[in-house]
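All protein chains but one are shown in place.
Letters A, B and C mark the chains as written, and numbering starts fresh at 1 in each.
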Amino acid sequence: MQDYQSILNEIYSQLKETENKGKVADYIPELAKMDKESLGIHLRTGPDESFAVGDYATKFSIQSISKVFSLAKAFQLVGNDLWKRVGVEPSGNTFNYLSLLEWETGIPRNPFINAGAIVVADILLSNLKNPREDFIDFVRDLAHDETIDYNETVAESERETGFNNYAAANILKSFGNLENDVEDVLQFYFHQCSIMMSCEQLTNAFFVFCNGGRCMEDKKHLSRYKVKRINAIMLTCGFYDEAGEFAFEVGLPGKSGVGGGIVALLPNHFTIAVWSPTLNVKGNSYFGMKALKQFTDKTDLSIF
Amino acid sequence: MQDYQSILNEIYSQLKETENKGKVADYIPELAKMDKESLGIHLRTGPDESFAVGDYATKFSIQSISKVFSLAKAFQLVGNDLWKRVGVEPSGNTFNYLSLLEWETGIPRNPFINAGAIVVADILLSNLKNPREDFIDFVRDLAHDETIDYNETVAESERETGFNNYAAANILKSFGNLENDVEDVLQFYFHQCSIMMSCEQLTNAFFVFCNGGRCMEDKKHLSRYKVKRINAIMLTCGFYDEAGEFAFEVGLPGKSGVGGGIVALLPNHFTIAVWSPTLNVKGNSYFGMKALKQFTDKTDLSIF
Amino acid sequence: MQDYQSILNEIYSQLKETENKGKVADYIPELAKMDKESLGIHLRTGPDESFAVGDYATKFSIQSISKVFSLAKAFQLVGNDLWKRVGVEPSGNTFNYLSLLEWETGIPRNPFINAGAIVVADILLSNLKNPREDFIDFVRDLAHDETIDYNETVAESERETGFNNYAAANILKSFGNLENDVEDVLQFYFHQCSIMMSCEQLTNAFFVFCNGGRCMEDKKHLSRYKVKRINAIMLTCGFYDEAGEFAFEVGLPGKSGVGGGIVALLPNHFTIAVWSPTLNVKGNSYFGMKALKQFTDKTDLSIF
Partner (left out) sequence: MQDYQSILNEIYSQLKETENKGKVADYIPELAKMDKESLGIHLRTGPDESFAVGDYATKFSIQSISKVFSLAKAFQLVGNDLWKRVGVEPSGNTFNYLSLLEWETGIPRNPFINAGAIVVADILLSNLKNPREDFIDFVRDLAHDETIDYNETVAESERETGFNNYAAANILKSFGNLENDVEDVLQFYFHQCSIMMSCEQLTNAFFVFCNGGRCMEDKKHLSRYKVKRINAIMLTCGFYDEAGEFAFEVGLPGKSGVGGGIVALLPNHFTIAVWSPTLNVKGNSYFGMKALKQFTDKTDLSIF
């Protein structure tokens, strides 16, 4: 058996001595205010077993990590009908949110590029009674934590600078792939991105994807069929155009956000979340990528 | 414990009663001659344990499956220097062999698109003493089978119709990403594609990727580090623009060829090969995809 | 000397007997209501000499033809500073409004694709005191006709279905290439497109581009330098991805609109406008293209 606490401590110390070449995302003013020095890791190896180091309990803006929650909820609600409106292929795009495919068909390549997540938000908007309340309740329920909430300042900050997302939503609307108003869909989408969670809350919530659809309290939220597929999409599409690199170096399904969080998991073994706000050039946490690479190297644990 | 033989039999019977909507690849005349009705599956669950059904012992043209062997050999020879000349990101391209990235940089996105495999062939050409002999010896060694060989008729057929590959190789040459002559590299590449193997020979040879780098006779060919990464590339890039779909529906690292073969594996558990010569619109075996989807559904075994 | 009236009559009769394979633009509901049978031609060969046939006096929605007026006004106001924010190269794009170039730089390729005209609208908004009033006054002044006006119903119809333009404007805004609010710029842009003019009013207004910058009443509106350049852009960019074809078959600078109007000119010789509301697959008037091709064939007059 592995001494996980020592491994986490080791990674933490090493990173603290490493030059941080990443940069905080500054296109969203609220994110630019984060403390660059923050670093936390939380590892959950079972409902009652976890390990942690550093700022694992500090809440940060989960940003695109929320796309996994919205995908899970929409998949739960509409099943495979979801795939009529969004694909499951990696995008391979480096420079923008809309590939040629979207321009030609209005079908985003996958649910983790912004355009895809906007379609998922539209589906939730059409299928939830009180979208904002119901969605945050779903996340709270997965994490067993009622303190999780939206951050209105971040949501507003996203709206004010989200021209690319307005562009994407309008393209989708022009193809008839949004049922609701562009403004309504984006307001909901920006709120999803603004959710504040800590590393610990993330490993708790993601336990459902590691545990065949059952949360820490053993309640069934998703079928094995759906969990397998959500994990597959995390692996192939979870890190923008660095998805191949993450699969190659880390070898775990996972999802990153520009708030500096990364959460990953080994089915039936563990969930792990890292937070460090500075990003590499691909938009993924600079130290987060290093931490997870070291963790899988040291433990020799990966899906491959 | 699962009754693998019954599961294979069941899949085989079901497919035999299913309408075959696939089409044999006809751009290579030699491939067009294959018997459309052929169907074989071979499963290896350990060095001494295997299960099979149908035409599992018939040799066919492995085509792009050979790209895994050439990648493995080149990675073995030059290590991570390989990644200076080829990337590890999925291509997301549906319509051609060269993405914008190649046009702009001369660095193919990954070693499993043709342009990438041509770079790998160039590396082998520069690093093997007798490239054709040494390469086939490597494959024979992995499979423990001296009968494996090139098919000169298929190789010649590929050369005569391989204008796209000539185009790709010339682009790479123009960027200085081929050390050897275009004609020499392509002759070697076409020979790799022409290798004839059966499903059984494939599961034998791929056992090395399932077994942490050790072949069936426990000889170490590759490090765990390298095997993990080769498997990751199979998962993210092994099925052209259907890689996401295969990860989503099947959830195993694998590689397909236009000869109708698909081979896949679950690390530490099994290798499986299916052969049926008719292809779906994405160029992957129509029945092969169905067989593997059913196999992972019925056994509930996947990396996710 | 040519008998222009006979030539126009001949073209008109011939077209009236030709099967009309074009289709009325239906993405803007107001445009779909136009009478498909309408056909008018107006030719102006000097301030006091003109020829006409058919519905040359009926007003229609000039749509993208307005982009020539907005370019002329912006060029007049800011001079060559204009070209810091928009290019002069043909787009070569068939399928959408934003090419890769725009995605990468935020600089539209030319002022006649929608994204380019939206930048021009932004410039006018920043440089005109009362943008809507001042702009329509400029057009009235060129045409010597106070009856020319916006069509509020068409403008509103454009706004409600203009998701692509909202997308383009948001991309431009994200690159900092719009100074004003997206909504304000687009409201102004939609109004420009909604202007109603007849063939006769168009040849009157475009006389300034045929006459070295002087309008029919000999008032100097633009320098020779600017007129030459506006004409060049009409030639290379005036017909979307059919610009090459129009130069090839007709050989005149010109501009089309999805309302079915086309206006063209031979410097120092004539301006000509045709209107027929049904469009070919490239979005240019089906009969308009034929009429102008016949006119230059019969008269042997073109810039080439």
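What we mean here is this: a residue touches a chain if its C-beta (ideal position, glycine included) is under 8 Å from a C-beta of that chain, and two chains touch if they have at least 3 such contacts.
What you are looking at is a predicted structure, and each value in this text was computed from that prediction instead of being measured.
Student: Would you list the chains present here that the left-out chain is in contact with?
Tutor: The chain that is not shown is in contact with B, C.
Student: Please pick, from B:Ile62, B:Ala155, B:Ile171 or B:Ile195, the residue that touches the omitted chain in the full complex.
Tutor: Checking each option in B:Ile62, B:Ala155, B:Ile171 or B:Ile195, the one touching the absent chain turns out to be B:Ile171.
Student: Of the residues C:Ala32, C:Ala57, C:Ala232 or C:Val281, I need the one that contacts the missing chain.
Tutor: C:Ala232
Student: Among C:Ile7, C:Ala25 or C:Ala243, single out the residue that touches the unshown chain.
Tutor: Candidates C:Ile7, C:Ala25 or C:Ala243; residue touching the omitted chain: C:Ala243.
Student: Pick out the residues on chain B that sit against the missing chain.
Tutor: 95-96, 98, 103-104, 163-164, 166-168, 170-171, 173-174, 182
Student: Using the document's contact rule, name the residues of chain C that touch the chain not shown here.
Tutor: 87-93, 99, 109-110, 224, 227-229, 231-233, 235-237, 241-245, 247-249, 251, 253, 267, 300, 302-304
Heads up, the rule we're going with is that only the chains that are shown with their structure count from here on.
Student: Could you classify the connectivity of these chains, where an edge means two chains touch, as line, ring, star, complete or other?
Tutor: line
Student: Report back the single chain whose CA centre is most distant from the CA centre of chain B.
Tutor: Measuring from the centre of chain B, the most distant chain centre belongs to C.
Student: Can you work out the whole-Å distance between the CA centroids of chain A and chain B?
Tutor: Chain A and chain B have C-alpha centres separated by 32 Å.
Student: Do you know which chain A residues sit against two or more other chains?
Tutor: Not one residue of chain A touches more than one other chain, so the list is empty.
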